[in-house]
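The next block holds one structure in the form of structure tokens; read it before the comments.
One protein chain omitted, others in place.
Chain IDs A, B and C follow the sequence of writing; residue 1 opens each chain.
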Amino acid sequence: MADASPIGIFIAGVLTLGIFSFLYKDNPVYKVCEAIFIGVSAAYWAVEYFYSALYKKFWLGVIPPEGSGADPDMWLWGGAILGVLMLCRMIPKINWLSRWPLAFIVGATAGLYMMTFFVSNAMNQIASTMQPLIQDTFLATLGSFTVAIGTVTGLIYFFFSKEHKGIFGGAAKVGIWFLMVTFGASFGYTVMSRMSLLIGRLDFLFSSWATNFGQMF
Amino acid sequence: MSRLSRLSISRKTFLTSLLSLLVFAAYSAPLLAQDSDISVTDSTSAELEGAPAAPTNVLAVDHKYDIGEAVDVSWDLSFDDTAGMRNVAGYIIYRSVAGSAEFDSIGAVFSLTSSFADIGLTRGETYQYSVSSYTLSGQVSEPIVSAEVTTEREWFDWDEVWVFILLVLIGGSVMYFIYHARKGKQMFLRKIAGLQAVEEAIGRATEMGRPILFIPGIHDMDDVQTIAGMTILAKVAKQVAEYESRIFVPTRASLAMTAARETVREAYMTAGRVDAYRADDIYYVTDEQFGYVAAVNGIMTRDKPATCFYLGAFFAESLILAETGNSIGAIQIAGTAQPAQLPFFVAACDYTLIGEELFAASAYLSGEAKQLGSLKGQDVGKVIAMAAVLIGAVLATLGSEEGMNIETFRGAFHGIWSVFGGGQ
Amino acid sequence: MIQALFLSPVFSPLFSPLFSVVSHGLGPVFSWIFWILFVAGVGWVFWRTIKGREVERRVIFLMMGLTVAGAVLTGIVLPVQETVVVRNIFDTIENLEEGDKVLLSLDYDPSGAPELQPMAIAVSQHCLEKKLKICYMTLWGTGGAMIADVITAIRPDFPELVYGEDYCNVGYRAGNEAVLKVIATDFRKTFPTDVSGIVLDSLPMMTGVTACPDFSYIVAIGSGRPGIKEWVEYVVEPSGALMGSGAAAVSAPQLYPYYPQQMNGMMGGSKGASEYEKMLRRGYPKYGEFRAQATEIMGPQTVAHVFLMLLIIFANISFFLAKKRKGASA
Partner (left out) sequence: MKRTIPWIITIVTGFVLVIAEFVPPWGKMREDVLIYFQIISVFAFFLGGGSLLKINLQKVFSKRTDWEYALVTVVGFFVMLALGLFKLGNPEMATAGYAADLNANGSWFKNLFDAVKAPLSASMYSLLAFFIASASYRAFRAKNSDATVLLVSAFIILMGQTFVGVVATGWMPDWVSFFKVENLSLWLLAKANLAGQRAILIGIALGIVSMSLRVILGIERTHLSGGDE
């Protein structure tokens, strides 16, 4: 945003302060910011989707520009037909037709996700756990045992059809501790990320915005 | 930046690219000029003074497990393409359709590269390839010709056979338990606190005369977590309808809004209160992640829902939502399969469904024998996974002494395979 | 940056007594005021705690804001520890040869920028110092602006760069992971042209690039989905390309499982970025401290972390005091 106009910077700063004011309590300034945000961003994405999906993907796909050498992709019409069916919702008589694209998407998502997650989450994660337990150093050995035990006990915690009692219950307890370590670690590691954002904002307010403010008046 | 300076930059970009185009054309002209007249029998190029040594051992094989549109060409590097020599700038790959002696150049790669994937071929056609090395000054070696290769289409990807077997095992056990779940026969299920609290939370909102807020995540219907959220929404909305309470469902995606309306309407109908259904309580806000969050924060502070559900895919907003919800004293039940966000929900919400529990929730809430049966199938999957982890680790430990390198799942399974006497 | 604040016509008279010290790093007067405020605030929270009263969240918000704002304004710089995970990326780039190509994917938006932009800039600078060729791309609609900002930031140091020869920008294509699936084997199918419509074949540096593995190194910098995880799944795993990554701190723990097999290094959050900057500075002394964006924010980071740790300690003290009181009364 190095080359943003002074007015742009001024507005950006005011909006930033408006959002921060929510921390104290809900107030008219925040409400205005929220309203602008909703309107502008909804339209932003509408335009972005319009050009990237409808124009670039669909239109240029079925009617390739001359000289690009690409063949028209007739399959894309399928998407457009489903899209039009979606609009049938607005016509009460045939609004049940809009369930077809919905059914398509739900089925497709279920099928796609099932495979993607099965391969990337289950298979790959199991595979990466298959490391030699005995390593060169004591610490490395401890580490690989930790990973194997943590993975197995964690899975035991997720068991639905067996009561967490006795040895099984003990293992499940160890499992939930592993999950808690994971959560704690993620939380702690994330703090830095969140602080950076605030630091970024404050830096903007103190430098670009304040300078700009000074120049405007 | 003003419009004027922007224009001057684009002109500069244009000129630069034009210039570089010319340079490129001039540089590659000697190479391209030879394309048309290079044929197998033409060995004059080898006699060119200073022509580099040709690559050796040119192989062309049909690309495995594809639709018959690709051939993998590989070769051993030219002698002149080794450390110290390095006057080979790269390789040119030529192709001829079977029977024809006309080899057309189809691509070039840099030095020290010994393979090329030719894609976009015709299935069932026979091709022949040849490879030459070339130098920066434009000398091209004699082309070395490969054997003929015919592209084939395979109908099963044998690289994926282990995925297939495991999927059949786990999917099969889920289906087995779905269809063998007998009605009336009570299956044991451990308690999930978050789900037991659902009814109470809805009841509380009704007593307080305040609405319920349901966020089905911030992804669209192309995320299975959103679908999981919708299946839970169905159960929640039904109870809301029975209790004559009110539910708000703001969504970040238009499709999700449509699906949520269908879901809630159906739930109200099942509860026999279709007249109480208000489509406008389920609405699209904006596709912008934080715009959506700003709006939901506003809804929370103004409408003060007594119960908030966050079930679906969540990202950074998880904590903003949960902390704002906490500040208005709402009971909060969250669930997501985004590992990065679970810590925040665990910290800030009353109940959190962790990963798998989110997908099990609608089965739990429905109480139907078939749905619950699928959970038992999942447990079988867990047993398989645990066994694979343990056996795999043990095998890897035993194998590591012989220098067996187990890096991928397939590798591991081939390891098991070899232990049992197969393969190797 | 901070200098600018005090140079502005309105503020300079106000702050002129402070200006001279603040603008030269750690201004004694200003930072003393800040530290006194910080310690007083923490002390007050502590006092409330042992008195057995919960601290209201708005007080915590205010303290947090003051802490970070104070640390930003005083510009404290604190030491950074280097780690192997970041070192690996630096060494990989250091060991590439002149003319090798690097693909830099910036998959984030302005909200991820404070953490990730410094990484993109530092890696770009390093590549250009090594005379490597950079191709920028993004999977995020909002990433185009990020690329533009990075290029704007590095251009002044490398006035001799020629677009298309030394670097290029192929921009954004919609399709999320579908884009990755395709470019893993066929780069041009998705990116037939660069961002402004110039055919890729006419960019000299892109000759010979047909698929992702044709780049000697890929650095994916991202903050969400699609991002590093998708790069690993759809590009590295099928094609075996060599990749390093830069992740927002929030997603870094989830990505550790991919290190070191699928990606040979990772910069996690501002800390990772500041480590990279430190290595870059050591290797190329011309990058003085004033350019180190991530290092600059590590000071405020540390103060904020300390504050957070104090909060957690106070919370537990008050919890145990309450429990004890309850036990005594029961």
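The rule is simple: a residue touches a chain if its C-beta (ideal position, glycine included) is under 8 Å from a C-beta of that chain, and two chains touch if they have at least 3 such contacts.
All values derive from a computational prediction rather than experimental measurement.
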{"item": "Contacts of the hidden chain among displayed chains", "value": "A, B, C"}
{"item": "Option touching the unshown chain, where B:E102, B:E199 or B:E266 are the choices", "value": "B:E266"}
{"item": "Positions on subunit C where the hidden chain makes contact", "value": "55, 57, 60-61, 63-65, 68, 78-81, 83, 109-111, 113, 144-145, 148, 171, 174-178, 181-182, 195-197, 253-254, 256-257, 271, 301-302, 304-309, 311-312, 314-316, 319-320"}
{"item": "Those residues of subunit A which, in the complete complex, touch the missing chain", "value": "1, 3-5, 7-9, 11-13, 15-16, 19-20, 22-23, 31-44, 46-55, 57-58, 61, 75-76, 78-80, 82-84, 86-87, 89-90, 96, 99-108, 110-115, 117-119, 121-122, 125-126, 128-129, 139, 143, 146-155, 157-158, 175-192, 194-195, 197-198, 200-201, 204"}
{"item": "Residues of subunit B in contact with the chain not shown", "value": "1-3, 6-7, 10, 65-67, 153-157, 160, 163-164, 167, 170-171, 174-175, 178, 220, 222, 224, 227-228, 230-231, 234-235, 251, 253-255, 257-259, 261-267, 269, 280, 283-286, 288-291, 293-294, 302, 316, 319-320, 322-324, 326, 337, 339, 342, 344, 346-348, 354-360, 362-363, 368, 370-371, 374-375, 377-378, 381-382, 385"}
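One rule holds for everything that comes next: only the chains that are shown with their structure count from here on.
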{"item": "Core chain by centroid distance, with centroids computed from Cα atoms only", "value": "A"}
{"item": "Chain located farthest away, centre of subunit A as origin (C-alpha)", "value": "C"}
{"item": "Result of counting contacting C-beta pairs for A-B and B-C, higher pair", "value": "A-B"}
{"item": "Chain centre separation (subunit A, subunit C; CA means) in Å", "value": "19"}
{"item": "Whole-Å gap between the CA centroids of subunit B and subunit C", "value": "25"}
{"item": "Subunit C, residues touching no fewer than two other chains", "value": "111, 250, 253-254, 261"}
{"item": "Where subunit A touches two or more other chains, by residue", "value": "3, 182, 186, 190"}
{"item": "Subunit A contact footprint on subunit B (complex, rising order)", "value": "1, 162-163, 166-167, 170, 187-190, 221-224, 227, 255, 258-259, 262, 284-288, 290-291, 294-295, 297-298, 301-302, 339-340, 342-344, 346-347, 354-357, 360, 375-376, 378-379, 382, 385-386, 388-390, 392-397, 399-400, 406, 408-412"}
{"item": "Parts of subunit A lying in touch with subunit C, wherever the complex brings them together", "value": "1-3, 20, 23-24, 48, 52-53, 56-57, 68, 116, 120, 125, 128, 182, 185-186, 189-203, 206-208, 210-211, 213-215, 217"}
{"item": "For the subunit B and subunit C complex, residues of the former touching the latter", "value": "10, 13, 16-17, 20-21, 23-24, 28, 90, 107-110, 117, 119, 290, 315-316, 327, 339-340, 407"}
